[in-house]
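Working notes, beginning with the structure itself.
With one protein chain removed, the remaining protein chains of the complex are shown where they sit.
Now for chain A:
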Amino acid sequence: MIQPLLFAQSKGMVSIKGSRYIPLYGRDSTVVEVKNFEIDIYPVTNADFVSFVKKYPKWQKSKVIKLFADKSYLTNWKNDLQLKDSEKPDSPVTYISWFAAKDYCECQGKRLPTIDEWEYVAMADETTKDARVKASYNKQILAWYEAPRSNENKIGEHPKNVWGVHDLHGLVWEWTLDFNSVLITGESRKDGDKDSNLFCGSAAVNATDLMNYAAFMRYAIRGSLKAKYSMKNLGFRCVKDSDLK
């Protein structure tokens, strides 16, 4: 079921045809343009990351420097090279800092997706490129958001979306290249506490429709992150610029 797709543009990736769309929060909250790019079909897995740290020891749990990761980095690993017995190799990797995710992608000749790119691919459902107006799309995302410990599930168990991409919703939230551009409450770290108030409280509950609510959750959590944080339900996948013009 989750064999690599050899016929994709690059191995394990699919091509996304760019376009203009209106994200929940964008440049001026208006239309943004997304260029053609390729995206990983699945989030990066535990097994992928094991191979990575074997090759790049600076990202091993005991070697990573504190500029780049907090102490919960890879906390679900037994040691530098092994997951805890409770973890599955084909679950998405989590407890990863932005620095580690960024370097992982760059070492594969890829990069992290921008928020706009990520949201663009993630607004599709199984049949429609922009499914945000469908009640079913939003209900499904919110049901996933409610499911406990979804990060422990395997990749690829949810149906792929119309682009052929799996698990954008339903397993883990994902790092984006420019997560630090979310300025929902104004700006800066002093808003740290306000972010969590906003995130957990009134503003979100008052969102007028489900589309805004689900997307709001993602923007809010991005705004509350620092690059060295690592958390249980935050993984990543990579993209690269497309050769197709």
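In the analysis below, a contact is a pair of C-beta atoms (placed from the backbone, for glycine too) under 8 Å apart; a residue touches a chain by one contact, two chains touch by 3 or more; residues count from 1.
We adopt the following convention: contacts and distances are computed from a predicted model.
Name of the non-displayed chain as stated in its UniProt record, restricted to "NADH-quinone oxidoreductase subunit B", "SCO family protein", "Xylose transport system permease protein XylH" or "Sarcosine oxidase subunit beta": "SCO family protein".
Of the candidate positions A:N76, A:N161 or A:S224, contact with the hidden chain is made by A:S224. Counting the whole complex, the residues of chain A in touch with the unshown chain are 27-28, 65-68, 70-72, 98-99, 102, 106, 111, 142, 145-146, 148, 177-178, 180-183, 187-190, 192-193, 196, 199-201, 204-205, 213, 217, 221, 223-224, 226-229, 231-233.
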